[in-house]
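Got a structure here, written out as structure tokens. Questions coming.
Of the protein chains in this complex, one is absent; all others appear in place.
Then we have subunit A:
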Amino acid sequence: MTYGFDFGAVLDRAPELLWGSLGTLGLALAGMLLALVIGIVGVVARTSKSEITRTPVIVFVEVVRNTPFLVQIFFIYFALPLMGIRLNPTVTAIMALGINGGAYAIEIIRGGVESVSRGQIEAGFALGLHKADVFRLIVLKPALRAIYPSLTSQFIMLTLTTSVCTSIAAYELTSAAQRIESDTFRSFEVYFTVTAIYLVISTLMMGLFALISRHYFNYPTR
């Protein structure tokens, strides 16, 4: 083996990697928020009595969960301009991430909502609470605690998925890596370094989520 590693060429571009990392975090955060909104709206529609609102949500969830994110992002990337919507790649990427994450969020949140027993909801109505209050206080909060572990690991997966957004040239870490690679030809060093950065990001997120959980869900249940 005669290959000489040269990480210096990669470290020279540290500012770009830092900006790329911030881009990744921004994409992930915006994607998560959109996913959460889609998830909550989707669950309300999915658990309603009307078939007209239930069926489209079921189809949406099944289609998104059984096709690759890469195909979804290409589809959205090409579909938007045909609908007369011109967005920059980064905004398009956020939409794709939100739609993808939203489908998973619907299933996770639905599981949490269904875990709240019928009697609790009836008790809420018996106490004279409004429908919205029953949902917010009796369904949402305990359900949040129940879904927190799977929802947060889904968020970490979403963060890792942002790397695929390089395929439409969104501003994030992987596309920064590809730029550096094409300038320096240090392919292995670049991707090794960037992989390590992703590992740091996901590890920090895990720690942060655990910390939040300890603070906000630290009440006894029975």
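The definition used in the following text is that a contact is a pair of C-beta atoms (placed from the backbone, for glycine too) under 8 Å apart; a residue touches a chain by one contact, two chains touch by 3 or more; residues count from 1.
We adopt the following convention: contacts and distances are computed from a predicted model.
Considering only "Spore germination protein", "Amino acid ABC transporter permease", "NADH-quinone oxidoreductase subunit H" or "Xanthine dehydrogenase family protein molybdopterin-binding subunit", the record for the omitted chain gives "Amino acid ABC transporter permease", by its UniProt protein name. Checked against the hidden chain, the listed residues A:Val37, A:Ile85 or A:Leu199 yield one contact partner: A:Leu199. Even with one chain removed from view, subunit A keeps its contact list with that chain: residues 1-3, 62-63, 65-72, 74-75, 78-79, 82, 156, 160-164, 166-167, 174, 187-188, 191-192, 194-195, 198-199, 202-203, 206.
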